[in-house]
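Here you go, one structure.
Certain chains of the assembly are absent from this excerpt, and the rest are unmoved.
Order of writing sets the labels: A, B and C. Residues in every chain begin at 1.
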Amino acid sequence: MTDHVYKTVELTGSSPEGTDAAVRCAIERASKTIRDIRWFKVTETRGYVEDGKVAHWQVTLKVGFTLED
Amino acid sequence: MTDHVYKTVELTGSSPEGTDAAVRCAIERASKTIRDIRWFKVTETRGYVEDGKVAHWQVTLKVGFTLED
Amino acid sequence: MTDHVYKTVELTGSSPEGTDAAVRCAIERASKTIRDIRWFKVTETRGYVEDGKVAHWQVTLKVGFTLED
């Protein structure tokens, strides 16, 4: 096995639907500019409330990708 | 922009359906007595098991609201 | 009420569907060998990405059960 190096960036996705949708939103949006995303880890789950109901969900992720040579 | 002050309370919602439903339960129940809830942050996700299956989900939130003058 | 002792084990469940499904997977698989599971607590939520989309979700749990005499 050869040596390799990963980089991690922190992203926050948001969605009116729920937590899993907010994660998918962040990953799919980030994949437009970052090639080779491999994994994510949830670091914070928040949400905003309007008129007594959850209006949108906001999930912060660490996202890891391979550094290309 | 004027100065303002928020207060945070800690609530735990519970639901047999899943984690997002437990959050909605806590927010909607709390909105009956707290006006002006603005945001929440998930601090713990637990659940209880009966007969080898998840019987209900329990999510603890910090919930922030504006202090009215 | 009598004295009793619980034991906790750490498990990671995985599912292509979402976070709640990954938890259910871990609990149902573990219930085949551990009797008397009572509760779980989520300690980490991760996922793996293929072709710019979430391919599977991976949730780590602390799972508590009663020690039988």
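FYI, contacts are C-beta pairs under 8 Å (C-beta built on N, C-alpha and C of every residue); 3 or more make two chains touch, one makes a residue touch a chain.
Keep in mind it's a predicted model, so treat the numbers as computed, not measured.
Student: Total copies in the complex, given 3 are shown here: how many?
Tutor: Assembly-level count of identical protein chains is 12.
To be clear about the criterion, only the chains that are shown with their structure count from here on.
Student: How many Å are there between the centre of chain A and the centre of chain C, using C-alpha atoms for each centre?
Tutor: Roughly 22 Å, centre to centre.
Student: Where in chain B do residues touch two or more other chains at once?
Tutor: 19
Student: Which part of chain B faces chain A closely enough to touch in the complex?
Tutor: 19-20, 23-24, 27-28, 31-32, 37-42, 63
Student: Which of the residues in chain C end up touching chain A in this complex?
Tutor: Checking each residue of chain C against chain A gives 18-19, 44-49, 52-54, 57.
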